[in-house]
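Each remark here refers to the structure printed beneath this line.
A protein chain is absent from this complex, but the other protein chains hold their places.
Labels for the chains are A and B, by order of writing; each one numbers its residues from 1.
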Amino acid sequence: MQRRSTLNSLGLQVSFERRAEIGTRFSISVTLGMLILAFLVSGLIFQLLGFSAPQIYRSFFTTLTSAIMLEEVFRRSTPIILAAIGLCYSYRMGFWNIGAEGQLYLGMIAATGVVILQKAGIGLGEELLLPAVAAASMLAGGVWSLIPALLRIKFGANEIITTLMLNYTAILLADYLIHGPWKDPAGYGFAQTVAFPASSKFMIPGVSEAITYLMIVGVITALTYLVFRFTVFGFESRVLGLNIFASRYAGVPTASTLLRGVFISGALAGLAGLIVVSGLIGRMRPGASPGYGYHAIIASMLGGLYPPAVFMSSILFGMLLTGGDLLQAGIQMPKSGVEIIMALIFLATIVAEFVKRYRIRVLRLGRGVVA
Amino acid sequence: MDRGAEKSGHSPSPSPKVEMRGIVKRFPGVLANDNVDFTIYEGEVHALLGENGAGKTTLMNILYGIYTPDSGTIRVRGVPVKLRSPRDAIKLGIGMVHQDFRLIEAHTVVENVFLNHRELGFVPNWRSLESRLEELASNYGWKLNPRARVGGLSPGEKQQVELLKLLVRGADILLLDEPTSVLTPIETRMLFKTMRRMVEDGKSVVLITHKLSEALSVSDRITVMRRGRVVLTRPTSEVTIEELSIAMVGTQIEGVVSRARGEQGEKEPILKISNLSVMGDSGVLAVRDVNLTVYRGEILCIAGVSGNGQVELVEAITGLRKPLRGKIILNGLDIAGASPRRLFELGLSYIPPEGKKWGIVPELSIYENVALRVIRRQPYSRLGMIKWESIIKTAQRVVTEFRVDASSVKARAGSLSGGNVQRLILGRELTTSNPLLLVAAYPTKGLDIAATEQVKRILLGLRDEKVGILMVSEDLDEVLELSDRIAVMYGGRIVGVIKRSEASAEVLGSMMSRGVPVSAAA
Partner (left out) sequence: MTFEAFSIAEAILASAISAGTIYLIASVGECFTERAGVINLGLEGIMAMGAITSFLVTLAYGHLVAILSAALIGGLLGLLHAFLTVSLRLNQIAVGLAITWLGLGLSGFMGAPEVARDLLRALNPNVPSHLAELKQAPRLPDLRLGPLAETPIIGRAFFSQNVLVYAGVALAILLWFVLFKTKWGLSLRSVGENPALADSAGVNIYLVRYLAVMVGSALAGVAGAYLYIGYQPFWVEDLTRSRGFIALSLVILASWSPLRAIAAAYLFGGVEALQFRIPLRGFGAETPQLVMMLPYVITILTLIAISLASRGRIPAPAALGKPYSREE
């Protein structure tokens, strides 16, 4: 199969030939190559904006050199992994869910609500607090994500726009609660909610916080891998994303598959929200998430929607965030520097897809002849 | 229609406007044009007649610059030319109206006609262009509002817009590809009048058609193509309808060796269709009141020129399209409106047309494609968990038994050739179920000779195992070779069902091209 673009006026023709097979090793090396390119380009940008690129690279490397740093990397990776694994469910069905950030906030809100109720004496009791907050955050994230899915099914509304709008709505809702009815009266006037009690946290005795989280997200990643690989639902959601006709021919129930997959996406993002408020920062505050839901989008794409690779990509992002904090403290580099790197990684991921799919050829052309 | 009544009658002038010599065009697996000669004279309507796939459209696409021939020469007004794109053709005054209209539905008539026209100013004076169009249109007796959106026009009017596009660009050699296929009888008559009017003005018109009656009623000369070759070129006044139909469907029709099973003892119906009507995509009835029975252990072929409702009929039977009314009884059970998956469970297997597009998911591996239809069934899955070992085992069986040429069952299905895709689909349908009825739509289309023969053997083998087979094909040789009975479809109806032994070129030709039932034609 050949596709052509024209530079005809120059007498040149650039043709893109589609590759028949894409080998795994080739695919991985292209992705890694593009990743390195993204880092080089961002280094160049930082250098131009007056920061030392080598110093920046070194900072990211430093995060891997001490146990304390690594703990932080894993902690910050956790919400990204959860949300990114969740997004894989949406993306493999061809549903452009940009809404993990909002779903994550809904998870925070629901968990905080349960904690406030518990403190007011309305609840299932201390020993059931953890299951209660977990269930509430997942349910809230999941239900929030069903809104754009239903809008798409019923009204054909573009999910990119609806999920983005719902992100802002969710963040504002959280802000409202933090500044208004849920503001901690004992908080010395700070805009924040009450602290999460120890009983609401994921803890395994004798294991550090970071390792606990890694074990949880490791299990979820593995389960997702199994769902994609070994369940009818996983298979059918992939067929749905690839070919609407074939899915009809094969009898895939379109709407219910879509709703199920999107719900799982939202539930995992909601769980990520719980980990942020119960573990990473201990309570709900404005700007509780620095954009984990957006980082997760890039991580899931970089990992090619393949759960183990998504896990690794998310850890890279945790590393970037931790390194970014170091840079902010050390050389006063603004924290959005990390976002530039992430955006370039995303761009690199997209271009990598092209490089994998096509072989590029330049041909010389004769002129068209009309005698 | 009374022939020749409207014709000018003057004999073609000796110097040809277009001369195509020794044109050869090969596509993968098909020789579409095999050393074709074709000439167009000034002031003639030249009918290019033939079955679908005879190579007519390919030949005209070459003249229009869409394809470049592998060999052969083209002269326009005596000058040798090389046509690299339609733009080259238009510069030489050659214009083509395709079967599918190439118009922008959201734009107005005048916008469509003058898109990127050389005389268009930066701020075009639309009013004067509109009146120019109106004038041109009225010249041919068309009532066309230049400011109307094309999307709201009838097919006949859209065709007029296509013609106007060519006329304002000064085309005087007009190639019309199956122009009547979308027209009502009245619109058709009007189009023929236009065509005569055009040749009176000195233009030349090529009418590409598969309908004998049209060729006879409007043309000055007729060229018949069959299997990529010209089999006849003669003035219209010197040919008979019988000669033409034999030329079209082939003179070796009696030479095709039938592989029919011969007379059976008791006949056990497996599929019974009664009074079935199905709506087409355009909102017109595509299948009208069809009654049809398929028996176990026979191949019933639906013959006919494509676009006469075959696809819609098949889609209704296989659950991909909801029938409007009527009954479809499979093995005693009314299945009208059932889902494809349910039908598969009930023993109906289906080979879709264009396998690569409709039958497989190219991005998935071979074994995942094998799983497509059966994934929810034991032993392929239990309680929602897939058993890949059993699927891979089945896939390996499919690949070996149906000779799918692939490095492994893990290869991407999209990397397979057309023949391998078709064998994969057949293999999947037959290995994962024991079909009572197999519906095969154009199962050999686009395959090379060896692959075609393999598919035919598989179908014949199934027939011997008492499976009922309903097959749709445009290839008459294939129909004659495989079928036990032949049903001809024309205009959404089954115009006749005949035994293979009763089939002859004349009978089939007239049924397929004119819709004349067998009794009237015999």
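Rule of thumb we're sticking to: a contact is a pair of C-beta atoms (placed from the backbone, for glycine too) under 8 Å apart; a residue touches a chain by one contact, two chains touch by 3 or more.
Everything numeric here is computed off the predicted structure, so don't read it as measured data.
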Selected residue (touches chain absent from view) among B:Val79, B:Leu115 or B:Leu333: B:Leu115
Listed residues A:Ile160, A:Ile216, A:Leu259 or A:Met312, member touching the removed chain: A:Ile160
Subunit B residues that touch the omitted chain in the full complex: 85-87, 102-107, 111, 114-116, 120-124
Residue numbers in subunit A that touch the chain omitted from display: 2-6, 45, 49-50, 96, 98, 151, 155-158, 160-162, 164-169, 172-173, 175-176, 179-180, 294, 297-298, 301, 332, 334, 336-344, 346-347, 350-351, 353-354
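Simple rule for what comes next: only the chains that are shown with their structure count from here on.
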Centre-of-Cα separation between subunit B and subunit A, whole angstrom: 48
Of all residues in subunit B, those that touch subunit A in their complex: 79-85, 88, 91-92, 320, 339-342, 344, 352, 357-361, 363-364, 368, 371-373, 375-376, 381, 384-386, 388, 411-412, 415
Touching residues (chain side subunit A, partner subunit B) in the complex: 20-21, 229-233, 235-236, 238-239, 242-243, 245-246, 248-251, 368-371
